[in-house]
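A protein chain is absent from this complex, but the other protein chains hold their places.
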């Protein structure tokens, strides 16, 4: 392995939504992202896995500076983005790009593919200076994502979901970013198309040495494309490890329960159903310092109420927040 | 919940202050403002005019004049009519009943009709019905109120002599029947122009509701169509209609003004026009202020009703 | 097959939309035939625009009146003597009596399937009282029972809740409880777990399996995910571009898929073995599901099929043929391909 170069480094990232107290009513604090830290190396695909409401999308937007972090640092290739002004940030935005979930809403319906792909170059004229004329770059990037060059005069509506997602990838690629954040990039696609796009991302990574933060809720797709996976639960990363490690030997009971729940071909479920609580009452209070999973965890011990939010290095590259280091949890 | 009530009341109060400032400025800008009226009096000299101005406080800075005026308004002194020196509040009160009667009747009649038509239009699969409703509402919506009034007067009063052409009561007669006969035409005009409003909103809301999955779910669970429409669609579509009812008060007042003119109905609208004609600005201001209060209060009530139901529905 | 152990037989069902005959568009689903046995879970699998949702809505009679429906949907009685009904021939009233009572349905997005202005209990009681002559108190009591049956922990609390106060998984359970309120013989579930998190999805799948065992009802489960299907299905029906392309028992399907498209679907799923071995690339097929106007004349999968032979596959729609016991496939070359 060559010398690793850290592209993105996230340190103690927090995002709190606050409604101020007013008119004699107490304000509310919603802690959506809680003390999140991780690094991504060049050429790596890091998966950020979480169920709905776990804060994974917020992290993506915090990294891209589309939202302001409450506290913490986001360093892209060594320069801290969080403290920057909007103006100072603008030229840097070319170095990190996003791929969206629903490829239909990701494009201005009134722009042709040529306009869509030309926009980044118009906004960053230095890209044209460095890499050649607009038309040539568009042709090049379209061939990279496997689209014919004659699509440039069509509108996004005229494409299928998979083709649109290719255009979305092309728009991100044309700026030659150091980092791509793919937010549920394949969740809205049909199975066969999803497979095509996953393969495309892998090919592009190999070819262009891309660095990707792959945000999704689908663990199987993640197991396929990611080099490492971080599992999120209610705003916290509870486990982060190389993919095969995580899938074969999860060290956090939450990860294990997710792995158990993945539908798999050839495993017929046994009827035996866990009861379900009404309302939102069963959730652990935010910021009580305990493990967010302890209420549903069959291995929970007294210690879990005070501990279990900080990640600990268990073995090489395998971090987990669970206090029960002794557990031998089933993997896939 | 309490917070939102307070916020809305505070907003309404703020709006009222803004309305009073606007009214005050308009009153000062108006040609034939207070001083001009006195200037017209015979034998008025420049000195006397200045004395009067001083007595009335018109030479003081504008903001002090405003505070003075506003204070008087708070104490129920809305000024006196230029025309007959009656207190404005009395003048308005004398005309309020006639207008209130008209407005209340119109809402009571037009709202159920409009809402039902709108629901029917949204639910029907018959293109003909749909088309008839949409064309009819559009035409009624587009016809000037006063013109509908003129046509009705021509047909029912002039051609066939069935109904009185205007006024509130025939001279000498004071029977209930006579009053009703006088009400028929103005109420019909206002109902004609108001039904399309409810109908179009209701239709839009009902179509919106019909797109929701729970309508289809109700059907899938075996509920008959009438029950799904009558309970779930109507219920959900009525909710925003409460807001519409509140926000539509100004338009209804405007329509009433024109109708009252056509039918010589002795209400606020008639009073407003007469006062404009005589440049009787204190009365004009009084009417503007009180109609703004009406609008704000109606909007507030509707908003609070909507909120109190809606807060149960959304987290 | 005797009538007694078959609940539903669909024969030659076609559904079209849009303008009438001369410039009509091709039907959205074409010649769909299958049957559902008592207590069986049939999974209808297909990608978007394959026609699986249209099929289910046609079974429910919930398509808009503009839809042109042909074919036969026979609902068989429980007892041998009970008459069989062709649902497409029934009057609207008679159709209504079947809905919810003998066939019921749950939908994909549980967030929008409950009326936001009524409480859970209110809505459940409404349906219970519609299907059974019950007093309000009795219906409330039974409602609690139903919520308990679908695995809701404090059913009496839940009855008083408004829909927005419940999580997605809870709402889907409530939906299932409502669908069961008429004691249907057949439950149609249209992607009921797609909008849910994996852990909740697993719970809902388990719930459906348990309810099937307890009540003996049949389930038509619609999904685009073969892995989900494999978890609960007794029978798999794969749809592609408006046609059934494979209909087989689950066992036979997952061991010996005959249709190239089914294989492509299976290949497109990342498997556990792949993840374990660090294998990175999926086998994919090129192209997309053809749109309504672009459906090819011959085999509809031919343009994307790696095994396609021009002379054989590009003309004349292939018919469903037997590929073993209880296994139908719409491919002329399945034997050569399997070999």
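The first chain written gets the first letter, and so on, giving A, B and C; residue counts start at 1 in each chain.
Note that in this section contacts are C-beta pairs under 8 Å (C-beta built on N, C-alpha and C of every residue); 3 or more make two chains touch, one makes a residue touch a chain.
Please note the rule applied: contacts and distances are computed from a predicted model.
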Complex member absent from the view - protein name from UniProt, among "Dihydroorotate dehydrogenase B (NAD(+)), electron transfer subunit", "Multisubunit sodium/proton antiporter, MrpD subunit", "Peptide ABC transporter permease" or "Heme exporter protein C": "Peptide ABC transporter permease"
Touch criterion as defined above, residue of C:111, C:157, C:274 or C:292 at the omitted chain: C:292
Option from B:26, B:113 or B:169 whose C-beta touches the chain left out: B:26
Chain not shown, touching residues in chain B: 15, 18-19, 22, 26, 29-31, 131, 135, 138-139, 141-147, 150-151, 153-154, 158, 200-201, 203-205, 207-208, 240, 243-244, 247, 250-251, 253-254, 257-258, 261-262, 272-273, 276, 279, 284, 287-288, 291-292, 295-296
Where the unshown chain meets chain A, residue by residue: 64, 66, 89-94, 96-98, 100-102, 105-110, 119-120, 123-124, 155, 171, 175
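Operating definition for what follows: only the chains that are shown with their structure count from here on.
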Chain pair with more C-beta contacts, A-C versus B-C: A-C
Averaged-CA centre spacing for the pair chain C and chain B, given as whole angstrom: 54
Per-residue overlap in chain A, given as positions that touch at least 2 other chains: none
Chain C-touching residues of chain B, taken from the complex the two chains share: 125, 212-214, 216-225, 227, 231-232, 235-236, 239, 309, 312-315
Of all residues in chain A, those that touch chain C in their complex: 51-52, 160-163, 190-196, 198-199, 202, 217, 219-221, 223-225, 243-244, 247-248, 257-258, 260-280, 332
Chain C residues touching chain B - in the complex, by the definition given at the top: 60, 62, 65, 96-97, 99-101, 104-107, 109, 112-118, 126-127, 130-131, 162, 164-165, 175, 178-179, 181-182
